[in-house]
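Missing here: one protein chain of the complex. Every other protein chain is in place.
Now for subunit A:
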């Protein structure tokens, strides 16, 4: 089985994330890492590899040069090889352009050995749009089984369980397909010391836009399908009233507050 798992390099969500003057996400001034939600996709890819002999897992990332860290992390966890697509022209790309770059890279990655499964996390921890997996499926003309909380495969048959807003569903499809997984699929493994050492010898390629046949004029901030006109730090919430509960005073104060705001 040939699996490509898409991994995103994102600003650390516990750091002080910010925007650049051109309203794009600051991906350089803030420490970055492999998006936590993509670790679950790497984990599921590795579990499939363990179950299916002869499986190759390729970690694919689109981002600035520093984003190679996200690919390395996936290699340390156990992916077999890595690809970073990086090009100055990509900076500021929105979902539509990013999905184009990923799709073209996946096509190139599968040019000799067709890709059976494209794995993604349920969302990135920065933009959290959750739309790129479906866009990839559309571009690659593949079915999608997304937001999986449980993944089951048998040969090329895939079944996933997912919790939508109103129902729990089981979705079935045949590979090749695009899958996205949630954190409910199970803890992602930590890289072992052995894994970290082994990762240093794993193939890691860097591709530019011309390597994957994408014209620089098709991507980037200047041709984005959407425009961010304004980013404003939310004013800190004005300090609320905090009371200490003493002999039941907390409950009365809470009730009074809710009444004053007309919630009761």
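The rule is simple: contacts are C-beta pairs under 8 Å (C-beta built on N, C-alpha and C of every residue); 3 or more make two chains touch, one makes a residue touch a chain; residues count from 1.
Convention: contacts and distances are computed from a predicted model.
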item	value
Chain excluded from display, named as in UniProt, from "Electron transfer flavoprotein subunit alpha/FixB family protein", "Putative aldouronate transport system permease protein", "ATP synthase gamma chain" or "ABC transporter binding protein"	"Electron transfer flavoprotein subunit alpha/FixB family protein"
Touching residues on subunit A - with respect to the absent chain	13-14, 17-19, 23, 37, 94-96, 99, 122-123, 125-135, 137-139, 141-147, 149, 159, 162-174, 177, 182-184, 224-234, 236-237, 240-245, 248, 250-255, 257-259, 261, 263-264
